[in-house]
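Every protein chain except one is present and positioned as in the full complex.
Now for subunit A:
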Amino acid sequence: PQVVWSMLGNRQFCSYKMTTKTQNFCRNEYNLTGLCNRSSCPLANSQYATVREEKGRCYLYMKTIERAAFPRRLWERVLLSKNYEKALEEIDENLIYWPRFIRHKCKQRFTKITQYLIRIRKLTLKRQRKLVPLRRKIERRENRREEKALIAAQLDNAIEKELLERLKQDTYGDIYNFPIHAFDKALQQQDAESESESDAEREEEDDDDDEDVDKREFVEAEDSELSDFEDMDKLETSSEEEQEEEEEVEKKASHSKSKGKTPLKGPARRKRPHIEIEYEEETEPSTKTKAA
């Protein structure tokens, strides 16, 4: 009691005591408050009580002077009811005639314990976050492999190649006018009249790289390795559609606006002189067909 405290409390060593900068804590599992005080040290008080919980049930532990000689029977355990108010009453009736401090602290501790038990039960119902440990070696390995794969992929080149492929395979239809393509189209297109019409219209426009193609449906050419049968069918139908073109002449203003959207202006300007030269060549075949 008094002697014990004068030994352990401040002067000599207590293995349960943990000191921090501002406070001392008591690690004893029967401690009521968790602090290392004269009034809350289970070793230094011969009459002591705590509330502890085990597997979701709360027990009241009591220690009295009479049993101080029998360490095995020192702590007496009383099961508290699950009902909150009833348990409080049980604490009261068990700790009747005990000092106020211990009674009060026991009830406080019991309250806190029940609250955290409720929270545990609520949380387990919600989704649990599963923590998967990262393995450092594996992470490093994967990062390295990713970098190497990135270098090996040469993404820009691959994308450019794919886009040029699509251009060659005519998935873009008539939007982009390049000399060779225009010639091919001029030769291949069956409907001469529509072609001459379109040429005439094109002559009026100064620059018409992008026409309004909303009315046309283009097949999204997917993975060239897929070579979907469905898509192949659709490609053919779309090429038929191309021949029955309905073009809407875009004014230069709106067109320049759409050009304004694009970030690259240099190459766009470079395009125009190319196109102007084009038209002179194009009219020849059409006039030829007309004459014929």
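The rule is simple: a contact is a pair of C-beta atoms (placed from the backbone, for glycine too) under 8 Å apart; a residue touches a chain by one contact, two chains touch by 3 or more; residues count from 1.
Criterion: contacts and distances are computed from a predicted model.
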item	value
Name per UniProt, for the chain absent here [options: "Auxin-induced protein", "Ribosome production factor 1", "Small ribosomal subunit protein uS2m" or "Tubulin--tyrosine ligase-like protein 9"]	"Ribosome production factor 1"
Touch with the omitted chain, as defined above, among A:Ile65, A:Ile118 or A:Ile159	A:Ile159
Subunit A residues that touch the omitted chain in the full complex	126-127, 129, 138, 142-143, 145-146, 148-150, 152-153, 155-156, 158-160, 162-164, 166-167, 172-173, 175-176, 178-181, 210, 212-214, 217-218, 220, 222-223, 225-230, 258, 261-264, 267-268, 270-271, 274
